[in-house]
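As you look at this complex, bear in mind that one protein chain is not there, while each of the others sits in place.
What follows is subunit A.
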């Protein structure tokens, strides 16, 4: 029996090539999109799943209320781990890590390379996060201050494919001994660990006392709870402890935060809007959006199936009549039609498997992942595909099978036109499905436009400074840092260089947050601000605009130790009303000085610069204080002249090698750096456009099929109308009107949904476009135009055919 079903199914596929093509192509494309998205989403969800007992592990971060929004960061003070361990019996172990942040020069023999992604970690790290080791063992890996654990990649770079445990490696001037190599090449772990050093004051180079701090939030804390302990209870207990013991102490420094426990399994996907996060992270919003789009596309493809199959039912009606007359029962016929759908689906699945395998390398390049699609190595995937075939086949095939198998043989065998009861309903259903398809398409088009606009805005918004043609790099080596003035002078005079500035706190780079003290009525009041530690040429190099007062001046000796420049936000936040009124106000700052932590710098505001975005547009402008502070002269920004960038870079390199021949220069361009901040959005934009395109295309395949059948069905009517004097445009209008009306209904449904989705998305950005109303109109028009073109082709063909042929045929 089934052999017969599949035989018939196969012959039908071959016989109705156009119909089969529309169905198979649509479904194969839709499935491919789904598979690709599915592989990506699955991979994103695998992060940190390998960690044993991961459900007992939490990352303990801090958050505070900023206006109406909660600002969260994984950063925590060193005392978190200490107190969690000591005060809460539910905590089995709490450990800290701290990022080295900058790139560091390592040497083995004559080989020297910069390495980044280094962390300091408590010796017990592996008791909480069991990372797999390739060489060495976790137990003693971070036992000594001289221990270093390497990633597989870094170990290979320095030691080749051998076991390097016991070997020595130099970091700047200190020597470390390799105690282990992590097996982490394709490890889905939220920390991209390249090397690990012991976290101890001696190794970090800080006074012991700083590890007692509650305010210095420079760590990530991981707590492993005892089996059975409830994360929420422990979090509440810890919060209570903080309120009682720590809050009063923090209040003195005007610091306020609460702790929050983030389950390890959520760390990767649920941290996208966290401030200061070294961990690699995905974005649950994008994962969800992509999943929804995948669902949309599959739905559209399934609807095509239902639509085309029911539209074509008239051709199959006679066959149904014959089969029933001969003795087929309705269940048998349903089975037959379902078998056909499942066969078509199977062909589509096979095709989409091939397509997926072909497209996967591109997706991998695009996402930087190494997704694999190996059916042989992964029988689960094969089972999933077969399951998908059955589910899609049955879902898409059920209704057409029901309709077709319910035809009454008496009616379909005699008459040429079937006007059975169900067909009226089928018409409704078909229209309903088209509306849903177009609503989904219009929704996606609007989203794509809005995302495109916002992303362009991010890239092109005037940031308040000129980020073009600025290269920046950290200084390296004693002869450079000690002679920074000479280095800067030579840079400034080098050919192709417009100006150079040295400091800490360049746009797009790390900036320091610290307090500034305003004496109000003799009472010192502390404010959290961004400290931009600069030199005399900062404003000039970055092209900042002064709105009041003046720039730092070398001529005035007091500017070095007694002058501050504010940004406009700082003027407001510190309570100075206007930039003019801010001038001359007194500010105090606790100087960064390890030897004398209590020394204070007191000075006056000499100028106010126009606000500029030194962070990404995700972040609201913060109050910033600019001051001269040579102790933090760690980085250099060089503005190159426009004519010949290459020559400018070359001359900077020459000056560099004069001062620091032992270190290679590692530079970046500031505008590239800003562009990198929006990579996630850029990718979202590309993905959205791609998948919107696919969704629309798949939908059009179905619409094209329907239009073909509509034209076919109405051949005689068109013939009569033409004989009676209808023009081609009348006929085209007649045939297109129906579909355009459906698009209109679809748009009405899609608009509010898209409006809601996009306003929610935009809210994540501190700086965003207004929801562009024209996007709605454009999406509606685009959908209508696509529908018109798709239907119009068939309409014109039907309208220009010789009416006599159709009339005779009937």
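In this section, contacts are C-beta pairs under 8 Å (C-beta built on N, C-alpha and C of every residue); 3 or more make two chains touch, one makes a residue touch a chain; residues count from 1.
Methods note: contacts and distances are computed from a predicted model.
S.K.: Determine which name in "Monovalent cation/H+ antiporter subunit C", "Aspartyl/glutamyl-tRNA(Asn/Gln) amidotransferase subunit C", "ABC transporter ATP-binding protein" or "FAD-dependent oxidoreductase" the UniProt entry assigns to the undisplayed chain of the complex.
M.R.: "ABC transporter ATP-binding protein"
S.K.: Among A:325, A:657 or A:802, single out the residue that touches the unshown chain.
M.R.: Of the candidates A:325, A:657 or A:802, A:325 is in touch with the missing chain.
S.K.: One chain isn't shown here. Among A:354, A:410 or A:556, which residue touches it?
M.R.: Per the contact definition at the top, the residue touching the missing chain is A:410.
S.K.: Would you write out the residues of subunit A that touch the absent chain, in ascending order?
M.R.: Answer for subunit A: residues 1, 4, 7-8, 11-12, 15, 318-319, 321-330, 332, 408-410, 413-414 touch the chain left out.
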